[in-house]
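Omission of a single protein chain aside, the complex is shown with its protein chains in their original locations.
Letters A and B name the chains as they come in the text, with residue numbers starting at 1 for each one.
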Amino acid sequence: MQNPSPTPTGEAAPSPSRWARFLDSDLFFAFKTSPVAIASFILSVVMIAAALLAPLLATQDPFNPAVLNLMEGLTPPGVTNEFTNKSFLFGTDPQGRDMYSAVLYGTRVSLLVGAASVVFSAGLGVVLGLMAGYLGGKTEALIMRIADIQLSFPAILIALLVFGVARGIIPPAQQEEATLILLILAIGLSNWAQYARTVRGSTLIEKNKEYVQAARVIGRSPFLIMLKHILPNVMGPVTVIATINLALAIIEEATLSFLGVGMPPTQPSLGTLIRIGQQFLFSGEWWILFFPAITLIILALAINLLGDWLRDALNPRLQ
Amino acid sequence: MTKNNNASGPVLSVSDLSLEFVTRRGVLKALDRVSFDIARGEVLGVVGESGAGKSLTGSAIIGLIEKPGRLSGGEVRLNGERIDNLSPEAMRKIRGRKIGMIFQDPLTSLNPLFRVGDQIAETVMAHMNVSRAEARARALALLTEVGIPAPESRIDAYPHEFSGGMRQRVVISLALAAEPDLIIADEPTTALDVSVQAQIITLLKRLCRERGTSVMLITHDMGVIAETADRVAVMYAGRVAEIGPVADVIRNPQHPYAAGLMGAIPALKKNVGRLAQISGSMPRLNAIPPGCAFRPRCPKAFDRCAAERPDLMQAGKSRAACWLVDQGVPA
Partner (left out) sequence: MNSGMNAHMNSGSGETLVASRDLRRVFDVSSPWLERVLSGEKKRLLRAVDGVSFEIRKGETFALVGESGSGKSTVAKLVVGLLPPSGGDVTFEGIAKGRQPEAGSVQMIFQDPYASLNPRWRVRDIIAEPMSALNRPADPAARAARVGELLTLVGLSPLDGEKFPHQFSGGQRQRIAIARALSSEPAFIVCDEPTSALDVSVQAQILNLMRDLQEKLGLTYLFISHNLAVVRHMAHRIGVMYLGRLVEVQETEALFENPQHPYTRLLIDAVPDLADIGRDRVPVQGEVPSPINPPSGCTFHPRCPLVTDICKAQAPAFDGRTACHHAGKAFA
């Protein structure tokens, strides 16, 4: 049934604030009534907050060799070290680095790479998708064929390729500093096609709606129509993909780092920590692998569940 | 065939039918004590604006209310027997056999994967005790009757091979297949061009007149009602505002809403100058005012309208839910 009419005009109750409207929205109601959504949201927020506040929460700066004490090396979790009488929640690695602090900083790097690459790929994909959908013709054919080709390869392969090519171009002296940026670009470039496809689809729908035609009659330029009219109306699905992709990007970064082409041990991400840790697994020092790995799993799972829920919650009543 | 057990009574009798939607913002009353009868062979038009509850009334009668909607009171009787409390299984047997249905979009009534002749024959066999050959012969006869050209070849066509008007004819033949007592037609011509609409209305009128089938014709188009219906019920905000013989309601409406509605329709036969207009629009379900639901828009409202809800009262040949009628003042 269609909605009949709103309150008569003239009385003009002031429009509620954005926040008040959000609290009253169907989306927030769906959130309130979904335990999975609440749990994954809290978990994500806690982990993101912990990563951001790593300098405050960590017991040491794990990358400052000066604070490391070799005597504390390979202390198991919760066990008091016999030389210094200190105990470590997650244990220590061979250099005496506190794994708890390392995991905090590692999560920070992982999230940074993940979030930045998502922003990059979403930005690229949205711009290309908008252009393909709105301009049509050859622009569309070109962009979408590239997207099709790229989607037929696994993202990790694309990322490896981009990363490898970029490494070949950059002089070795700057390679280590540039690694972070390269990783972000490589992961971002491997994921834009999905955004482009979705945004193109939504744009094709929106551009035939009468509000876009009205803007054209007024004489608005295609650029302004895409930016001010269509973009705000295609951001819903983009948010969903971005959330799910954040989890995927974090895993992609971990994979690259695990393979040894990602973050260097001097600036380790969770993936780097896992690569280091797996060397000690069979000699009994399980905690060096275990804590980074479980953190990665929980982080990816929480964000993924949140994204999944968001997709379901937005889907049936998108419009 | 035993058509009914009380030939004298109405085919359909709806009394105090109420329907509500349970939402997280509270319970919304979508139908509020709707009552009307449809006599044998009669065409009752149900007219109203979007959100008035006219389609919901039709769905409620045939038991097609989906969650979160639920019937909250009243009863529906078909040939004197209650059908609103039947099981979904029993209701399914009534739909098609006793009550035929025609919807706005013919494609919702037709299965795109089956030939139209098979769909009609299927319906005939499901409800009547006949062989497959007899059912097919009947399907052919029905298609001929509804004016499908070259029915012998079209009987094996798929729904998408028909034009919009022809498809609606197929749906009519499907609705009539089991010789129901009542047909509920919900906006049957809204999706069609005027020239095709005229064909469909003429067809529906002729068939039901010949067979003595009653029709509940739900539409927003007062012109279609004028041409087709014997009586008309005007609905507003989930209630019946006025019900009566079609000529009386159109020429001499008793309820101010019905009067406003008639004045708002541009006429084809003369230029009326400025159209009468009712200010505002129908209230949302969550904001139906107490007393008479039309009061905030009514030019003749007085104190009692805000305090008490009027029930249908006799006013000439019609019945109107308006306190003005109680006072003997025509709208």
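By definition in this document, contacts are C-beta pairs under 8 Å (C-beta built on N, C-alpha and C of every residue); 3 or more make two chains touch, one makes a residue touch a chain.
The structure displayed is predicted, hence computed values, not measured ones.
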Among B:Ala90, B:Ala141, B:Ala247 or B:Ala306, the residue in touch with the chain that has been omitted: B:Ala247
Hidden-chain contact residue, picked from the options B:Val22, B:Ala90, B:Ala141 or B:Ala276: B:Ala276
On chain B, residues whose C-beta touches the chain left out of the figure: 49-50, 163-166, 193-199, 201-202, 205, 220-224, 226-228, 246-247, 250, 260-269, 271-279, 281-282
Hidden partner interface residues of chain A, rising order: 3-6, 9-10, 12, 14-15, 209-211, 213-220, 229, 232-233, 319
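Just so it is clear, only the chains that are shown with their structure count from here on.
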Chain centre separation in whole Å, for chain B relative to chain A (CA means): 54
